[in-house]
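One protein chain is absent from this view; the other protein chains keep their places.
For reference, chains read A and B in written order, and residue numbers begin at 1 within each chain.
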Amino acid sequence: MMLRYLHEWGSPPVFYQRAGRWQRVLWTLAALLILAGLWGGLVLAPADYEQGQVYRIIYIHVPAAWVAMFAYVVMAVTGAIGLIWRLKVAEVITSAGARTGASFTILALATGAIWGQPTWGTWWVWDARLTSVLVLLFLYLGFIALENAIEDRRNAARACAILALVGLVNIPIIHFSVYWWNTLHQGPTVARLSAPAIHITMLVPLLLMALGSMLFYAGALLSWGRALMLERERSSRWAAREAGV
Amino acid sequence: MEAIQEFFSMGGRGVYVWSAYAVFAGVIVFNVLAPLLRRRQALRLVARQQRRRETLAERTGAASGRVPD
Partner (left out) sequence: MHPQRKRRLYGVLFIVIGVGIATALTMTAFRENLLFFFSPSQIAAGEAPVERTFRAGGLVVEDSVRREQDSTEVSFELTDGAHSVRVFYDGILPDLFREGQGIVAMGQLGQDGVFRASQVLAKHDENYMPPEVAEALKAAGKMPQHEMKQYQTDGYSRENDSDYESGYRQ
């Protein structure tokens, strides 16, 4: 039963329809969580003892960075599935993930710069954490550029999947960079072995924003996936049916 | 009124805080609109392609149907 349901996702028209339904559900939940998180983070949470109000950028910056990294792992995994099983849906999702992932990486870098200027005293510093996240952005952009450079869709998907897998090594580097090198960026507040080093009133909105951003990303992935799937299947009968002809 | 002003000033760091939130809003809007527009464009492309195929089929169908006398 379950297996059959999953198997059906592999069919392009089924994917197109189900993704449309799931996208709406995911985005509704994401909107509720993000609104609650914004209220909690901007209104209810107190100021920080050291940074004052500026620390509220954390509610955007940290979820954006998590999504940027998570999206890359998903892209590499679906890329591998596409390489091994030659599944069209996996190839489309891989390419859809590059777009959402790149936009969240830009968000993490931009909010980091905006936060760094008043607290550290600089917009940018060539520190291991910041540099490895910049590399992540280049990996996403390289993926999109490579895909556009190769005419044949299937060849493009294979080349891009290999690039995604090679770049996977960067993800643990990003996470551990603050331990391995002397960085200006501080260590993890939440994603560490001991309990989070953040007061509960500040932690709850952060987790709401993080979960909301994750769900928004998942919905965006499906939304991009539908568009790219339709483009790839433009000569098929189901596409014509969807177009209403 | 003062409370609202205080909220937006963010302890004098309002420019930084609100510009970060503005970038966030931008990324959300991008991920909502860009795939939607791209899918609509694809749907128009599919419809155009299909119509062209149908007229082509009609014309060739008419040509083959014509009996020389």
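Everything below uses one rule, namely that a contact is a pair of C-beta atoms (placed from the backbone, for glycine too) under 8 Å apart; a residue touches a chain by one contact, two chains touch by 3 or more.
Just so we're clear, the structure is a prediction, and the values are computed from it rather than from any experiment.
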Touching partners, among the displayed chains, of the absent chain: A
Field: Touch with the omitted chain, as defined above, among A:128, A:157 or A:215
entry: A:128
Query: Given the contact definition stated above, which residue among A:6, A:43 or A:193 touches the chain not shown here?
result: A:193
Statement: Across the whole complex, the chain not displayed is touched by chain A residues 46-51, 55, 58, 80, 83-85, 118-122, 125, 127-128, 162, 165-166, 168-169, 173, 178-182, 184, 186-189, 192-199, 201-202
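Simple rule for what comes next: only the chains that are shown with their structure count from here on.
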Query: Taking each chain's centre as the mean position of its Cα atoms, how many Å separate chain A from chain B?
result: 20
Message: Help me check something: in the complex, which residues belonging to chain A touch chain B?
response: 42-43, 47, 52-54, 56-57, 60-61, 64, 96, 99-100, 103-104, 106-107, 110-111, 114-115, 117-118, 216, 220, 223-224, 226-228, 230-231, 234-235, 239-240, 242-245
Footprint of chain A on chain B - complex, ascending: 7, 10-11, 13, 16-17, 19-21, 23-24, 27-28, 30-32, 34-36, 38-39, 42-47, 49-51, 54
